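Please see the structure below; I have some questions.
Every protein chain except one is present and positioned as in the full complex.
Which chain is which? They are A, B, C, D, E, F and G, in the order written, and residues in each are numbered from 1.
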């Protein structure tokens, strides 16, 4: 079923098909447009409603038009009707402090859809102790999201330590040969740790949604 | 525990850590070397032993040295001690007939580690009926591996139809602007269907291993 | 015949040769320069006169100097002497709301040269229903302009549904691996739907001009 | 309607939808596979059946299995049931003698689907007389396919001379900075001649199919 | 002989070796630094002294410190002691009005070192008449500098018309697939017109210096 | 030993392992965060504490919170507890005045860790005398850091003159085909002078740290 | 005047326009085709006739059909009616022994059109003495062609030593980061030696033709 707002045609059926209403991508939309989409989704769907990459001033204007929402500024996430906590645990592990915004987005979106999230920052491979220290934590997870820029080596190291799914998020952290995240992306795709999968550069959102799909399978089997 | 063969140092502990012995990457290794590694893994580990991307003549020579193996020529896979069938179903869906070798590798490796596999070839998006026809099949899966070259659009379409994890494998099929698979890779990474994850170009193996990780989580939760 | 303004040498013969006066490319020109060119074209040619990619303040200054023009701000298009409606129908179909500015430019230019234009926004392939819903509309067109960024998969899906010419416009929408539109461009060029053609990234103008050429052939044959 | 051959699932409905049966892409298919697909298409569809990029030895084997076909070796095209000549004229114009194979494929496919084709080889822009000499010929066409490698400048020059649709095919002719056709591709996409459209590198087939779509519109309007 | 200013070590011998004092590259230098270098060059050398890519405010500050200089704002060039007119004529031919700043720099530098310069703007290949009209002018030159962005086809066309040296300057004009001038650069390097040479993107300065080298040879032979 | 600050997890053991405390990478950190990390490092480690790429206003705020530090504005370096001068001499040689900021960072970091540093600016290969003049200086060094953008040829020339280690730092100086430093990077990696090594674009810091490693070996052997 | 051979349309007027008949590009042409073109050029033009990049067996077959030709195997050049020696001297300077084939082509073509050529091989910048030794030779030339792969630094060094035109030819010599000559190309385009110009990778032919254009100017001025 398509809900036509003129500037947007909402896929209201998505919730039934994929277990989550459409998520609003903020950039290029006015506060009025975001508010209209959110309102329609709150009306016609029943699950969590999210708008990502929303700037603070736009967020404030949207919240003024649609009640009961919440804004997580570091994650740039607007959220209504968060999901209840489900039995699926995800660790978000970030290589450096500069990767923080992407890790925070991944964590916020994952929580919004009901996953249990633990975030660990600053786990660079140049100090293996920092990884080995959190090894027990990693081994308890249902999935691990690795957020890293520059050479993205953390994904390979984590991928070799755990047996659960590892979702790698390259970030645009770094300069010069980091090529705005392309280097981390390519490195993660060619990881020697088998079975790692990769999402788009800086896409904390994409990683969280991949984890959401994982949780679905796990639940379907119980 | 490291088993040192001189030319290779086997990570025998990997089976305990990740639920599967090391997998042998065939290219650049002699039949003697592959046989030595396989023998050690069969001796010191208990699960399935695989060697990937093995040419037919090398495979024959290896099978002459290590008993009870099997060679799947189209998948270029050598296999000993396949796993029992587990309760985890994966569809391997390929866009064109040229993508077949990669799809076959994905299916063969997934079966070797115990997943239930259904393969569907030739599901190009230029004929939507071909996709809609298999929609019920796709909706029954625990995960879908999408194998596509050229513009890789199949991943986005499948990603929008199912709620389970979708692992996209770009292939080097095509010519000119297909750039040896880079175009499909980039397209899959920027898919508008949220939560799709991607592995390296032509890596049917990587996709199967990602599915193996998924099966582990699902089993851990029962 | 060349009309020399010093900073520009107008190709006044173009209207006779190609059925449309030269179109003014706005960036890098002052309001005075645009006004001078437009005045010359209005004087020496007889068809529609367009200036593209003109910023609002420049547009206002030009309109103050040359009467009877109109500015379409979203399309950034200045227009004098629009063509009468011709019997040639084009649909402009955009994948996401972020692709809107390019779609709007394509539609505005196509209308200015006399084509019948229907625009549909937000037709992403992640919800096939949104495409199938407009299938009857698409099948009635003489040509379809598909505007899409990110992985650009919409072009392949539309290309498989209709038999008329499909002109694909990649957009710079998206981030990371979208590579400022290069990914959508490459994907469209390698589409599995045969006979799709492609114009430059973000070139709504180029797509409209390609449609203008199509209309000419169609008319020549009546 | 899908016709399932196991290794391929034929889109028999395509002829009704797009005015031409599926075209078989030769690379990666055995003679047996091509013959099976062709036989099914000849049986279930009524229009021309083509197989592209077929090597001579494969072609011979296919022709031994499926009667009444014809092989054009320079175009690497297998053809059954060519269309009758339609009232739509296309010129295929190639910049250099090295671009010949691509031009020949474009011409052969266009003829197979019923277009009237004139081919002119060796029309490099370094000798403008060679272009100006054929200007009257170009002005009589319903569409022009420009085939050029290296810097691809011929597309811009032709695009500025004619008012009909111009379909540019970059070729992998040249060396060094020609980058296997990428340079010609980029140059054609950024042509200063408005309304030119572009297909994939070396895709004479794609250009002919684009012309086929053009012919449809033109016919629909009579 | 090296003149050490601490932040710069001047190659005062360059004038003897190459017929022109060092040219000052403006970006990244303060007005004080430029003034110091210029003063040293005026003192220790005897020929024209130039500083390129100097912003207006910096230029004004430099002129306040070093007498008898002149600033050409459109060319962003500071100049002292211009050379006398030599018997060597160069045409600077620019494809579009957006290429103007680069063409103006080339012309200003060429004049500063004594060459006879004629500049023609807006000579796009989409209107061949614009080129043919200036053909007699081009044939009278000792060298032609072609300035073009986008697909850079003008270089090939001019290269095929004249027998004198052609120096091609790609510009960063255009968008999307123009790739900030890389497309024009590659196209010019693969021109089908033999013997064209190319300088860096946007380097009007480099082209003028290449012409300066040409003038030297010509003079040496008289 | 890991010191957990929440937003950062310090690798306090690094000083013991590598002879230098962790170095703080400034971008993306607040003054508060930098101050907290620096304080912890000053408390738990004994060697020099550095923060790189710190903007002036942030630097001032940090110095207001942590006593006894020093800011080198041109190098953008914050420093506490500089090392004593060691017996290891490094020349930092920069090709052009635009490469100065990178050279200054290299020199400042090298001095901070105790190396004896001589810096020579403006040693372009277009004037060989400028290099030959400093040849005796270069031959006295324990290592040479070559800082160059554009074509980066200085690294090859210096590499052919001296027998000590040469660390090449490509810079993002230049425009057009300089590709933000990628050209210099590639050129240095393919230098015909054997045994040159390369660090990331603009990474004066990386070069200084490489020199620090060299000094360690040299000292270990005495 | 166009001479139409069907597969080729000769630009017989080129000799009058540019001082040299068309040059035949060998790759992709049969011996019969080359012979036909050469025969026509010998008949209708009066100057030197060249065919480049011709394999030995093809060359032999052509020479069997067209009398009085000569084949230079290392340069892969077929030549009829070489020009008389003109008063214009060119040095071809190659950086390494691997660059030899390109240098030899440049020298052979330059000699064929009448230039005085001196070739010096193995002038790498890692040994400055090798360059300084030939400095007097270089200073006597009317132009210098620099042939270099890898980092291409020789162009910058030579460009700084001489005042005559320097034509740089990047070669595909080297491996890895040499990127098939792209690195040398980019490096030469960003050379710090002002006024150097560049031709396509491995195009010894292009450099010789550029020198031919230079000789024309020089002669025109006497």
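Convention: a contact is a pair of C-beta atoms (placed from the backbone, for glycine too) under 8 Å apart; a residue touches a chain by one contact, two chains touch by 3 or more.
In this text the structure is predicted, and so the values were computed from the model without any measurement.
**Q** For the chain not shown, which residue from A:95, A:117 or A:138 touches it across the whole complex?
**A** Counting the whole complex, the residue in contact with the absent chain is A:95.
**Q** Quick one: which of G:44, G:130 or G:221 touches the chain that's been left out?
**A** Among G:44, G:130 or G:221, only G:130 touches the chain that is not shown.
**Q** Pick out which of B:8, B:61, B:83 or B:137 touches the chain that's been left out of the picture.
**A** Within the whole complex, the residue contacting the unshown chain is B:8.
**Q** Tell me where the left-out chain touches chain F, residue by residue.
**A** Those residues of chain F that touch the unshown chain are 17-19, 23, 87-88, 142-143, 160-167, 185, 189-190, 194-201, 205-206, 209-214, 216-222.
**Q** Using the document's contact rule, name the residues of chain G that touch the chain not shown here.
**A** Residue positions of chain G that touch the missing chain: 96-98, 100, 120-124, 126-127, 129-130, 133, 173, 175-178.
**Q** For chain B, enumerate the residues touching the unshown chain of the complex.
**A** On the side of chain B, residues 1-2, 6-9, 11, 13-14, 25, 27-29, 33, 170, 172, 180-182, 185, 200-203 touch the unshown chain.
Methods note: only the chains that are shown with their structure count from here on.
**Q** For C-E, which listed pair, C-D, A-B or A-C, repeats its interface with over half of the contact pairs the same?
**A** Same contacts by residue number as C-E, out of C-D, A-B or A-C: A-C.
**Q** Just give me the whole-number Å value for how far the CA centre of chain A lies from that of chain F.
**A** Using C-alpha averages as centres, the distance is 36 Å.
**Q** Indicate the residues of chain E shared as contacts by at least two other chains.
**A** As it turns out, chain E has residues touching two or more other chains at 96, 124, 126-127, 160-161, 176-178, 182, 185, 189-190, 194, 200-201.
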